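Excluded from the complex is one protein chain; the other protein chains are retained at their positions.
Just so it is clear, A, B and C label the chains in written order, and each chain counts residues from 1 on its own.
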């Protein structure tokens, strides 16, 4: 990975090709890389493909459920499946991940039932899963807040002397937040076992990357004293290879690194967004040619690793998953009104107790009236 | 200026020599630099020397006044005179400077009566001078807060189409604050005419530089896409040369730059601090050999630019300044109690009016009792 | 000439007028340009005023406020949008330590005519951090002014008044009322000062004090109460700092009873200050303690629960009943 130094005064064009690690071209051609490579079994390839397909299906289903009014909102990962599955599969069970609100693909790799994710977007919970069990923190909505937390967790790993590492996810927009940059400093100063995984999907809602940086984002690491690597984020193999290497480096005491996964947000920012106001359909079309799933499909075909039965089985699995989500989301119970008060604090708090008592008396008043 | 790239995993030692621009060695030898050089008249040299001496005298006097109880606190600039005078003299009248709480030398260059500075440390005011008249913002005590403000001001310069630039001062410790790093991003994205001037005096109160960074601070700029330059901050000529060049670049639309002035905080953090708890006297001794004033004195001697009369006149001037401060500080009037209410808001505010009325009634009650 | 406009549309028009009338007015925020803001409040302004005056910024709220301060020092009059209530805390230091204090620090030499536009409050079924009511944090901060319109007409005029004010103004926009409509006559002049409260419905029995999103709720409660013969006097505070206590105390002197309603958590919410003040100013006139209706002492719940968390017509009427129960 070599890259020209930024030219003062003249921002270099921000492009992908030629600056990133790629192991699978958009046409499905398998490349090799001197530093980052992978030895994968046939099963590995198929299983990566399966993850990509299922994750996309989860996303499509959730988008549909939002349209049907079952979810208040959905933040689609369309186009970012490879970045997320590649990174997610580089995690070992004991490693910890800190997501934003879009890491459904990583959640999948952490064994979280996607139905659980829907609860948050339906409004039945602000969390949903047990971060300690899945080693996958709760979604973070305030941009960047998870980064210092990830470093703190990584410092805990150091205190424990454990051979584990943390991967923290954030976006191109998030790279502008103070907290994110502070976390680079902390990770560097404490040599914390943390991998910063930035999905540069080119957009922060309506703002293009140029509003966040004048130089490629992976070069941000140059200012903080650890390696920065750009990977083709639409290439699951490359992403898996680079994240695996950097996580291992972190576990072994090599310290932090920044990975920029160069990708594209194919859909709207969320279901509330209208991207036609700020970007060209032709850009989106161009990125379709780099689709993360199609290139692996081509590769599988060319290598004859799959047959019709494989796809039929996968279709069936995806369909079953969709049914699980459709049925499951409607069956998600609304939280009880009392649950508001249950978890404001871990220990009893007089004010909460008083509020709960008042509210119960108020509700009881209605019940009485009704009688 | 060449410099090795940071070696991942192995922090390079943080040293000064060999990495910084120097035009005057500690021994007073005049060097030349291919990129940054100065043509100075004899008067220029003498006048720089005069500034250094007077600024140090102001500082010494203020420290003494604090010991005598005339000031609540003083933040000494001892050792940083060259960094501040060099940078301060690179500013044109129309340029704007945003200081921390230690930029007494810059304030001097901006034509601010040092007595005004003492007001803040005596507690008669939280500000003191008119930033609009002196083009020198008020001291900022919350670490880093001035940096985004400086960028905002620089964006205003761009809106006005003016050929001006901003210099913003901060410390090595401040380089860890989110706001400071955000301001790098903004300056870069908007190509704002701002020069980031970081006085790396090796300490943030008791914390050595290693708690803030693993690589030399000027390299931080590499992560943001603008030039970073290290200058010998104890060399007034080098500092003046580099800041002059970078300010001119900014005025002409060349965008931001980061200058790390490599220097040393010779005194305590403030008069409240006890550096014996955390650093070695021998380190301080070593830095005495790099004194910013002595090297210019040697140079002036060697070049025969000065004579006994020059020093006598300067002594006298310093003494007069000291008298001005000593007498002046004691004569600084305490602010009136009513002044609290005068400037909470620019326009009338009912709550302030009510508080003022209550307070006046309360005071009147005493007056009545006393009658 | 009267038009029917939404609250969001009215603020948009007010912004436009300020941009037209004062070339020093500049807008800063995330997604306020081509997108026109996530609530479209800045729709069309980039097109008409250009990217130097309608600035899409990097994703960094602390610096948005910091830059606004810097622009003020340069003579500009910045209007800042923070996208949602829950993201303003990132900028809290610049707001509290710098924006609020700069004028005092300078002994009056510097002015900070910054308007911070902040959509706030719940009721739109949003995910976490998009339904907060942070007004008390700001109102407790000396040096800031805090105002909030409850309807389109106020939205139109108050945003212009806020921008014209030489002090920093936190301009809270009740996001769930963005789509409420009213007739607006742009040709007149502002119907009230920026810091004046208004009786929006007269009544003799109980004074109900509200602001922002809860004004409509309280007006609905008043209409319902009337069918039971209870006449509520509803006050729209409009300004939270300063408080217009004259209007409030005058009303309570007449009714002898008061209920304060807001979405924010009750503990140390605006209702605390109002209750403290009314209890003092109307001490001999109060026939019942001032009652407060507001959020519980819990983080804002998942949206499926917000209908229970947020004060509604029933909870307002329940408090009215409890007030009236005091003989």
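Note that a residue touches a chain if its C-beta (ideal position, glycine included) is under 8 Å from a C-beta of that chain, and two chains touch if they have at least 3 such contacts.
Only a predicted model underlies this, so the values are computations on that prediction, with no experimental measurement involved.
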Chains in view touching the one left out: A, B, C
Chain not shown: contacting residue from C:19, C:73 or C:139: C:139
Absent-chain contact - pick from C:53, C:74, C:111 or C:129: C:129
Omitted-chain contact residue, chosen from C:13, C:53, C:74 or C:101: C:101
Listed residues A:59, A:81 or A:182, member touching the removed chain: A:182
Touch residues of chain A, complete complex, unshown partner: 96, 125-128, 130-132, 137-138, 140, 142, 145, 147-160, 178-179, 182-183, 185-186, 189, 339, 342-347, 349-352
On chain C, residues whose C-beta touches the chain left out of the figure: 86, 89-90, 92-93, 95-97, 100-101, 104-105, 128-129, 136-137, 139-140, 142-143, 241, 264-265, 267-273, 275-276, 279-280, 283, 286, 288-292, 296-299, 301, 326
Residues belonging to chain B that touch the chain removed from view: 72-73, 101, 120-126, 141-143, 173-174, 176-179, 204-207, 211-212, 272-274, 277-278, 334-335, 337, 339-341, 344, 349, 351-352, 355-356, 359, 362, 365-366
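Definition applied: only the chains that are shown with their structure count from here on.
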Chain B and chain C: spacing of chain centres that average the CA atoms, whole Å: 40
Where chain A and chain C are represented by their mean Cα positions, the distance between them in whole Å: 36
Per-residue multi-chain contacts in chain C, two or more chains: 57-58, 60, 62-63
Multi-chain contact residues (two or more partners), chain B: 178-179, 182, 185, 189
